[in-house]
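For reference, the structure discussed in these notes is given below.
Every protein chain of the complex appears in place save one, which is left out.
Order as written gives the chain letters A and B; numbering starts at 1 within each chain.
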Amino acid sequence: MKRKLTFIMAGLLLGCASTGPAKGPEEDRNAMIKHYQQIFPDIKFENYIYGALAMNPDAKNQYDSFMEFPSYSIDLEKGKRMWESPFKNGKQFSSCFPNGGKNVAGNYPYFDNAVKRVVTFENAINACLKANGEQELKYGEKEMGLLTAYARSLSDGMNVNVKVEGSAALAAYEKGKAYYATRNGQLNFSCKSCHVQAAGKFIRSDQLSMMIGQASHWPEFRGGTDIVTLQGRFKQCEKNVRAKPKEADSEEYNNLEYYLTYMSNGLPMQTPVFRK
Amino acid sequence: MADAMKMRATMEGNVVDVKVLIQHPMDTGLMKDKNDKLIPAFFINQVVATLNGKTVLESQWGVGIAKNPFIGFRIKGGKPGDKVGINAVDNLGTKYDGEVVVA
Partner (left out) sequence: MNQLRRAFLKNAGAVGTFAIAIATGLFKPGAAFAAAWNNLAFTAKDPAEAMKNAGYGGATESSDIVIKAPDIAENGAVVPVTATSNIPGTTSMAIFVEKNPAPMIADFEFSNGAEPYISTRIKMAKTSIVRVTVKAGGKNYTSSREVKVTIGGCGG
């Protein structure tokens, strides 16, 4: 592993493709798409949702085989029961969301100007629990993962549709973007080092996915059986570069999720999915 | 246990294609837990499939079948409306039974 990482680091030090000066989120996103189209001329934009699977037919075949009859189907039914179980006051989760929770997940995260912070789908779930006198769920943990795996599946097929409007929202977006590009940990990598500058290259036996298309399919069942939320994945990635991870629902991770999800705008959502 | 199993049976031409998923840890007996203690082997070891009550598949499994085991098999001569049954048991004697109607 050391040799491969040294090679990548040398490559990064020698200077890599710059994505150019960005005026705003939409310019950032378009520039980023152009960047990946140069690295992966044969991968269509809509297949960016498959990440490294789009780069490797053998891997994609395994994914397709799993998705035909996923190992997590019965776990997902637990999430369904959680979503449908009435609260003590008789109401259900569906009463907290427009359209009963169908085709809404693509609008998250959003920036709430009233409370001046990014609001994630998990925040909305907990807000619903609180408003109905129920105990909130711990962020990034298994119960929240199973519930949101089902709840977000009600938005399957919906395009990611995150909005950044107004100066406060833009500031949060910019904070997320800066975090994404900041080197971290003993290995001194930023998210950008791997997923933008080294996308398509290998770290040991893992091929690095492009950042566009990453945020559209969470939570995931790793190995088909272990539920991981998006912010749970942020923690894992930070540990991988030997950095101390932040907490789920921290301001840093919420802003990061805001930025990252915006960058997947226009891509269809699917939850949950199998990953290695 | 009925809700520990998911089944689907559809026609593929004139053959019934059956897909079965059983919720089970399939512990090999070789892994250790957080306290460094060996997790004992705990796995489904026998599975029988039937078509309208008649045995079509008898199988024995070892610990090498993956967690939340999946099995797919095919039966010639089945038709929509037929019943496909699964009777499984693990090494501790717990039974897992399921049934599905061919679509």
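Keep this in mind: a contact is a pair of C-beta atoms (placed from the backbone, for glycine too) under 8 Å apart; a residue touches a chain by one contact, two chains touch by 3 or more.
These figures come from a predicted structure and were not determined experimentally.
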TODO: Would you mind spotting which of A:R117, A:R183 or A:R222 touches the chain that isn't drawn?
DONE: A:R222
Task: Per the touch definition above, residue among A:F66, A:F93, A:Y173 or A:W218 touching the missing chain - done: A:F66
Open item on the list: Take the complete complex as the reference. Which residues in chain A touch the chain that isn't displayed?
Closed with: 1, 4, 58-59, 61-63, 65-66, 71, 194, 202-206, 222-225, 228, 233, 236-237, 240, 275-276
- [ ] Could I get the residues of chain B that touch the absent chain, sorted low to high?
- [x] 15, 26, 28, 30, 40-41, 45-46, 48-49, 51, 54-67, 69-78, 87, 89, 91-93
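The working rule: only the chains that are shown with their structure count from here on.
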Open item on the list: Suppose each chain is reduced to the average of its Cα coordinates; what separation in Å results between chain A and chain B?
Closed with: 34
Task: chain A-facing residues of chain B, complex - done: 3-6, 8, 19, 21, 23, 66-68, 70, 72
Open item on the list: Considering only the defined contacts, which chain A positions touch chain B in the complex?
Closed with: 68-75, 77, 223-225
